[in-house]
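The complex appears here minus one protein chain, its other protein chains still in place.
== chain A ==
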Amino acid sequence: MATLSLRNLQKSYGRTAVIHGVSIDVADGEFIVIVGPSGCGKSTLLRMVAGLEAITAGDLFIGADRVNDREPMDRNIAMVFQNYALYPHMSVAENMGYALRIAGKPKAEIAARVAEAARMLQLEPYLARKPRELSGGQRQRVAMGRAIVRDPSVFLFDEPLSNLDAKLRVQMRLEIKGLQRKLGVTALYVTHDQVEAMTLADRMIVMNAGVAEQIGTPLEVYERPATVFAAQFIGSPAMNMLDGTGEGRQVRLANGVAVPVAVEAQGPVKLGLRPEHLTRDETGPLTMQLRMAEPLGANTLVHGTMEGVPGDVVASLPGVHREDDLPSVIRFSIPPEATHVFDAATERRI
């Protein structure tokens, strides 16, 4: 158990910079999720913390120690990989105890710690099996068991659930969260799945092209996204982003419609409207030409366009609506405090 500190961490391959300086102070026992699209550098960042990639510049602290130049095993971390990375020729028990064996721990202690981890993960019946005789979920548990027995300061997860089917993913997600809470270990978790990020994180780092776009709690990121990227990456379906001009407390869209907003805005801006915040209102300022409706059960997604505004717009209506029952033009309004206004040039929140 320890705090973790990233101070302006940078990484370049030759002249190509891939991580442009990420800083965060992680409290003891905090669960941090690094989320971003593929190729944004989130895995590289994790591997830098693990010691599998050299750190080009910046400082990495685990507890009070600067660990930039330490070997992975000397950083007292444990990592769970996407494809489990279990040793194929060893049994489950051997897999879990191997790190301890390498570290020269006495046999009795290894056995005790493996048994404890196996009990916690309900792996006791499988201890003698080889990884290939296990299902995906069981393999994932063994990989976590391997991490737990080492009693590490920091847990690192590299997209651990992306090889599992949807149902198992939800179940394992809960298990990981429960386990992390029970053990109270600081955790760093990489995923491209925003649902995983929202549900697991105490705080999340939204990454794009090697830059931390926003660091905050899931609700902060959802309610007050710092950049256009963070706004569109978190939330499903993605936030509508419309070009407009700020006129004080309202934003005028390309088709001349004025939308009231909660901040002072001047000049070219981007107006972000979450689909779930658009409410049907016969007197509302926004009109949508309906193209398609997707009933999801609890809500219905309506896709369409706004006349004079480039791009598609999506809204989420509560309840079930059949496409035929909806009018061809739907009017919406949105409360000013639910709008998000970004500077068009810097793409930062106003």
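Here are a few things to note about the model shown:
One rule holds in what follows: a residue touches a chain if its C-beta (ideal position, glycine included) is under 8 Å from a C-beta of that chain, and two chains touch if they have at least 3 such contacts; residues count from 1.
Operating definition for what follows: contacts and distances are computed from a predicted model.
Chain not shown in the complex: UniProt lists it as "Carbohydrate ABC transporter permease", one of "2-octaprenyl-3-methyl-6-methoxy-1,4-benzoquinol hydroxylase", "SigE family RNA polymerase sigma factor", "Copper chaperone PCu(A)C" or "Carbohydrate ABC transporter permease".
One of A:A27, A:M73 or A:A262 touches the chain omitted from the figure, and that residue is A:M73. Touching the missing chain, out of A:T3, A:T56 or A:Q82, is residue A:Q82.
Along chain A, the points of touch with the absent chain fall at residues 47, 50-52, 71-73, 77-79, 81-89, 98-99, 102-103, 132, 146, 150, 158.
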